[in-house]
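The complex is shown incomplete by one protein chain, all other protein chains being positioned as in the whole.
Read from first to last, the chains carry the letters A, B and C; within each, the first residue is number 1.
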Amino acid sequence: MKIKIKYFAAMRESTGKSSEVIETTATSLSAVYDELNDRYHFPLNRDDLKVAVNEKYVDFEEAVSPDDTVVFIPPVAGG
Amino acid sequence: MKIKIKYFAAMRESTGKSSEVIETTATSLSAVYDELNDRYHFPLNRDDLKVAVNEKYVDFEEAVSPDDTVVFIPPVAGG
Amino acid sequence: MFAITENKIREKQLGDDRAGAVVIFEGLVRNHNDGKKVTCLEYQAYIEMAEKVGQEILNETFNKFDIIDAACIHRVGMLQIGDAAVWIKVLSAHRDEAYQASKYIIDEVKSRVPIWKKEHYVDQEPEWVACHRCASHEEHHHSHEAVT
Partner (left out) sequence: MFAITENKIREKQLGDDRAGAVVIFEGLVRNHNDGKKVTCLEYQAYIEMAEKVGQEILNETFNKFDIIDAACIHRVGMLQIGDAAVWIKVLSAHRDEAYQASKYIIDEVKSRVPIWKKEHYVDQEPEWVACHRCASHEEHHHSHEAVT
């Protein structure tokens, strides 16, 4: 299936992309992270990230569905 | 001795004066209050008032000195 | 800086490159108090003493909290609904101190600064707001004041 990934902050700098559409067979968000981390060697470990699907925080063990927008959220620092 | 009395809020309305100079033989502020209360029948009991001498809160049992400026302070309500 | 003014409160500019947090408090004239409809409020101050006590409060605030700057202006005279009666601004590096200092200043101003207010109502004679009511308000959060 195809899913969309958006990148922000340190994740955007390490991938050089603000978003991309990927083809994946990963069943969980955790597996999506591992797959992309093999490619990009992200600057942040999974434990330092949160994950959002379609603009909502969800658990890394949740499943992905076709056309989901997935964002690995680096530590936030607003304010 | 002569002392100056200033009146504010309900005290001003009951005396019809914003200030006056009085001649008194009272030795404490408490006695000054009693003396003036006999004349004006203040709308506030001594227990509901504080007293300031020369712009500082002091105790009712303190003595008065010539030329002191005395204010019986109704319950404050700033803010 | 603590000041009493007869005019509409004009905010004082406070700036400092070390400041990371600003907390501004404004006390406004409400349209209701203690179940009564308020039309306007008249504030009177013993100005010379109010400015001394106000400055003492600010000095205490600087001693108690790690803040960069603080200012308070209190208005007197006849105020309309929505008018600011008091304005307090605190600057600090970190926000907790600014919030704490702001609350300290307004609490102390309300309890110690010689300022009085007379409420004017739609349906009855105006009256000076008395402190034992303020005090019970402060304790129990009843709606006994026109400005909070």
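Everything below uses one rule, namely that a contact is a pair of C-beta atoms (placed from the backbone, for glycine too) under 8 Å apart; a residue touches a chain by one contact, two chains touch by 3 or more.
Keep in mind it's a predicted model, so treat the numbers as computed, not measured.
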item: Neighbouring displayed chains - absent chain, whole complex; value: A, C
item: Option touching the unshown chain, where A:E20, A:D34, A:D48 or A:E61 are the choices; value: A:D48
item: Touching residues (missing chain, whole complex) on chain A; value: 6, 8-10, 12, 48, 52, 55-57, 71, 73-79
item: Contact footprint on chain C, counting only the chain that is left out; value: 15, 17-32, 81-82, 84, 92-96, 98-99, 102-103, 106, 141, 143, 145-148
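What we mean here is this: only the chains that are shown with their structure count from here on.
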item: Distance from the mean Cα position of chain C to that of chain B, given in whole angstrom; value: 25
item: Chain A and chain C: spacing of chain centres that average the CA atoms, whole Å; value: 49
item: Sequence positions of chain C contacting 2 or more other chains; value: none
item: Chain A, residues touching no fewer than two other chains; value: none
